[in-house]
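Heads up, the thing below is written out as structure tokens.
Left out: one protein chain. Kept in place: all the others.
And then chain A:
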Amino acid sequence: MGCGTSSATEDKKSEKALKAALVIQNWYRGYRARLKTRQRYALTIFQSIEYADEQGQLQLSKFFSFMLENYTRVQEKEPGLVTRLFGSSIQDKDRQDYLGLLEVPDSYCGPRLQFPLTFTDIDLLIEAFKQQQILHAYYVLEVLFETKRVLQQMPNFTHTRTSPSKEITICGDLHGKLDDLFLIFYKNGLPSASNPYVFNGDFVDRGKNSMEILMILFVSFLVYPNDLHLNRGNHEDFMMNMRYGFTKEILHKYKMRSVLMPPIPMDGDCAEKKNKLGTTSLLGIRTSGSFSEQLTKQEWEQVVDILWSDPRGKRGCYPNTNRGGGCYFGPDVTAKILNKYHLKMLVRSHECKPDGYEICHDGKVITIFSASNYYEEGSNRGAYIRMSYGTTPRFFQYQITRATCFRPLYQRVNAIESSAIRMLKERMISRKTDLTRAFQLQDRNKSGKLSMGQWAFSMENVLGLNLPWRSLSSHLVTTDKDGNIDYMSGFQDVHIQKPVKEVQSTLIETVYRYRSDLQIIFNIIDSDHSGLISMEEFRCMWKLFKSHYSVHIDDSQFDELAERMDLNKDGSIDFNEFLKAFYVVHKFDKLNKSDNKLA
């Protein structure tokens, strides 16, 4: 193949090529690893904030308990308010009371269900929802009443038989993501007597098709009550729904002026009939364990423990501080319980996993999560399990992608990273006063700078978020060449829009911080869903809220704010307008995405 010299050159050339390839591969692997890490950091941010919000949610529940306990004192000051909130418990209304008020007009071209339901109705619904049709409230109610009736006859525990020829499929959280459910049915087949399913809770909230998912699941359940099993998740709770979007979805989809609906079940005065949609009535029917049914305190705590707990590597059982409710349980606890009841494994959901599932506790605990892209496009896969007696569980993963999403990895990572950092900055700005105070306490020389360690410590302490602060610092603050942090730089390109100039920042920050909670409270008070509550109720609510949440703001300031915002309409305040006025402005936003997302 040529003389000695040329083969030596060949060798040298290929050696150079080898070295060049090594350089490129080495560099690429480093780059790819850093991308994956950034993706993981973004997920950690989303998750931390989600759990912190859940804490807020549990705190809100406690607030209502607090009000219940202080009933008499509140009653003296604001009689009307308390009756509105706690009136008599839900009147178990007759099906006919509701259905008699509704009619499906001839002009309705959405799906029409026929009772008793059959598999044709499942197909019908799926096809209709694929065309983005909305199921008429009449059918919704029929399904809800029927489901409630059947569920109430069933025990708390369901036993089911499987075999290698009749495997069961287990799905986790869906959170209103209809595309994921369609994908599962497409890959795995529709539910039937030979294709049983378990849906492990959290069907609703966050995604935009909670209602459709619920309807498909309930109708399937009614058709195959012994083969489609529904378990409750922590989002099957009307207060969670008010914060996390299901209530909003219903209000949006079912805003039919011509529909007559009785007011919310919590309102004892059912003789009143108003021309608005009583949304909680839809929810109150199917929830149990909230204000609708009288659970003892101990029973409620057990429910919280079941629905909120997470497995961890540490042995024993200790409070779930991230979420503020339930506990963390270790592999020893799992082993003990499984042994005691002769069980092989625990399949649970409730935690978003990047790959859609995760196995822990020596293979005894499986977490299954079926909502892909839960936090953000590209954040995680969804998965489901097929299993039967005598076989090992098989996992099937997927990720819903839209056309734009066949993007290279770095673009997807950039997208979720910016989204996560944005959320984090909004958290920071909502605690600006507290953070600044914490920083200044450590800054003895008043230099405006802190070491990385000092900054990270304050951030973690004040925000209560367990995050990799050192790694995230480059996105949040500016660092000088000595590695010291200019701590106020974190607030530079964000601020909360001040609805009124003269009001103090602390008040603005506080209202912004608690805006979701306030919205929920107001919505509950506003039993006729007019969007208005009286000025008196508004003030009283604020006072109670203040004392429970230990917020130190002068009442007069709050009054002044309300007055100046001039949202007073004949002695009533439009609270949606009020809360909408508090949003964060990001300096470098091209489209001014105002933070109006209240649950």
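FYI, contacts are C-beta pairs under 8 Å (C-beta built on N, C-alpha and C of every residue); 3 or more make two chains touch, one makes a residue touch a chain; residues count from 1.
We take it that contacts and distances are computed from a predicted model.
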From the list "Dynein regulatory complex protein 8 isoform X2", "Calcineurin B-likeous protein 2-like", "Glycerol-3-phosphate acyltransferase 3" or "Glycosyltransferase", give the UniProt name belonging to the chain omitted from this structure. "Dynein regulatory complex protein 8 isoform X2"
Using the document's definition of touch, tell me which of A:251, A:306, A:347 or A:360 contacts the absent chain. A:360
Among A:105, A:313 or A:390, which residue is in contact with the omitted chain in the full complex? A:313
Option touching the unshown chain, where A:30, A:100 or A:363 are the choices: A:30
Even though one chain is hidden, which residues of chain A still touch it in the full complex? 16-34, 36-37, 40-41, 44, 311-314, 358, 360, 406-411, 414, 452-453, 456, 468-471
